[in-house]
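Reading through the structure tokens given below for one structure.
Every protein chain of the complex appears in place save one, which is left out.
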Amino acid sequence: MGRLEDAAGAAELPVEPGPVEQVLARLDPALAVQLLGEKVRMALNGRLLTDVGGIVLAQGDELAFLPPVSGG
Amino acid sequence: MGRLEDAAGAAELPVEPGPVEQVLARLDPALAVQLLGEKVRMALNGRLLTDVGGIVLAQGDELAFLPPVSGG
Amino acid sequence: MADVRLSLDAFDPAAEIAAFNARQQYAGGIVTFLGQVRDSGGVEALELQHYEPMTLPGMQELARVTEKRWPLEGLLIVHRSGVMMPGDAIVLVAAAARHRRDAFAAADFAMDHLKSESWFWKREKTASGWRWIEPRPEDHEDISRWRA
Partner (left out) sequence: MADVRLSLDAFDPAAEIAAFNARQQYAGGIVTFLGQVRDSGGVEALELQHYEPMTLPGMQELARVTEKRWPLEGLLIVHRSGVMMPGDAIVLVAAAARHRRDAFAAADFAMDHLKSESWFWKREKTASGWRWIEPRPEDHEDISRWRA
């Protein structure tokens, strides 16, 4: 979402299922660095993750990278 | 104004000109006590008085007794 | 710049808000406060009295102080006097500012001062008759926040 869409060049990227670490390793390294930025939070199927370690994406799962929000 | 109108039985009382002390002395004593209550402020012709001592009412002057306010 | 009115008749708060908002193209945030006669506690009517020589001048002075304290794009203060029924509007304050915190603070400040430092006297009518309402201790606490 937000500025990360510009970095990714798209709002959504289809990826192969598998452990999150492997999914990220297959992305453009510059993008992966941004997605793993300190202020970026992650949500799996609409639920915030406290720790991405050990998460394995299955077919149909949606992993969202959420940069700092700014509403109102 | 406010509850003091009930005490006075009227919103305005015509009084003889003269020093405020004399004007008050000619009123009903029970009313005078209420008008001089600690929380009552006085205004002469729309201007708040800090001290009523020494004020002399001339013809046409309006002396207002203002109990605690409550707006909104 | 402020629009300050003492209204002797009922006013339409929604129409006032719509008209005020329409003038605020430079504001990022607009805070409005509407005070109305509550339909509860057996209150049949509410009366606000004002003192002609002082009430509106006092409201204008309050607007001046409010505008001096916060950078506002617009300020509206409308206060009723007279007899009101449940549901009737008593007071409307609207503050428009570039930034929202200024709008919130200005509206809050103006309301606290209208409540306990403006020249109005309030009484309500219930089944047991009319009763004058004195300011509550909270009203004085509210206003003391601004003196810090």
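Note that the chains take the letters A, B and C in the order they are written out, and that residue 1 is the start of every chain.
Quick note on the criterion: contacts are C-beta pairs under 8 Å (C-beta built on N, C-alpha and C of every residue); 3 or more make two chains touch, one makes a residue touch a chain.
Just so it is clear, the structure is predicted and the values come from calculations on it, not from any experiment.
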| item | value |
| --- | --- |
| Shown chains that the omitted chain touches within the full complex | A, C |
| Residue in contact with the excluded chain [from A:9, A:54 or A:71] | A:71 |
| Interface with the undisplayed chain - residues on subunit A | 1-3, 5-6, 43, 45-46, 62, 64, 66-72 |
| Footprint left on subunit C by the chain that the document does not show | 13-14, 17-18, 21-22, 24-36, 38-40, 86-87, 98, 100-101, 103-104, 107-108, 111, 115, 138, 142 |
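Throughout what follows, only the chains that are shown with their structure count from here on.
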| item | value |
| --- | --- |
| Centroid spacing, where centroids are CA-atom means, of subunit A and subunit B in whole angstrom | 74 |
| CA centroid of subunit B to CA centroid of subunit C, Å | 27 |
| Mean-CA-position distance for subunit C and subunit A (Å) | 49 |
